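Then we have subunit A:
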Amino acid sequence: MIQFRLNTHSGVPPYLQIVQQVKQALQVGILQPGDQLPTVKEVVTHIAINPNTVAKAYRELESLGLVEGRTGSGTFVKQRPAGPSPEVQEALSQDLSGWVAKARKAGLDDEAIEALLRIALHKR
Partner candidate 1 sequence: MNWFALRQHRKQLLIFGILLVIYAAFVIPTGLHFWHVYQHTVADCAQNPANPTCGDLSTSSLFPTTLDRILTGLIPSAVIFLPIILGVFWGAPFLAKEYGEGTNSLAWTQSVSRRKWLTVKLVWMLAATLVLTAAFATLITWWSKTTNALDMDRFSNGNEFGIQGVVPVAIGLFVVSWGILFGAWFRKVMVAVGVTLVLFVAVSHIVIPNLVRPNYMKPVSVTAPFGPRQDDAGSEIPQGAWITSNTIYDSNGHAVLGDIFPAAPPQCQKVIQQATSGTTNDHGTIRKAVPAPNGEDPIAECLDKAGWHQVTTYQPAYRYWDFQWIETGIYLALAALAIGATYWLVLKRDA
Partner candidate 2 sequence: MGAAVIQTKGLGKRYGSFWALENCNISVPAGSVSALVGPNGAGKSTLLKILVGLNRASAGQGEVLGKAPAQEESFLSDIGYLAQEIPLYKNLNAADHIKMGAHLNKRFDKEFMQKRLKDLQIPLDRPVGKLSGGQRAQVALALALAKKPKLLLLDEPVAALDPLARHDFLSSLAQAVADGGLTVVMSSHLLADLERVSDHVIVLAAGKTQLCDEIETVLNEHKLLVGPRQNKIPEDDFAIIHETHTIRQSTLLVHLKKGAKVPNGWQQHEPNIEEIILAYMGQAKEGGEK
């Protein structure tokens, strides 16, 4: 089961952080269709967060079609978000690791690598 973290200084609203963490977990395969998400009470016990926030995040995920609430039994993963399969993701991740290693070898520090990445992302 997934465990949420909350970063209070990120500026990202707490409910959005939960949505993102579920999405990421689905992307990388930590969560599979049919898996149950922790109940609202479990989440608030763990990270001391407003239960309405958790409920709101789950509603958001539901409206995205990623999870479904089954009355009485909890919230379950319905499907993975659109996008490559975990295998493709894994391959891409390995490619990127290889590229980072290459960049380091070329003498770039982390900041320079991040800058390159950002430029590449904004090119489109």
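We adopt the following convention: a residue touches a chain if its C-beta (ideal position, glycine included) is under 8 Å from a C-beta of that chain, and two chains touch if they have at least 3 such contacts; residues count from 1.
The candidates were selected such that all candidates are chains of the complex that A comes from, given by their letters.
This structure is a prediction, so every number in the text was calculated from the model and none was measured.
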For subunit A, as assembled in this complex, the candidate in touch from 1 or 2: 2
List of subunit A residues in touch with candidate 2 within their complex: 6, 8-9, 11, 13-14, 40-41, 44-54
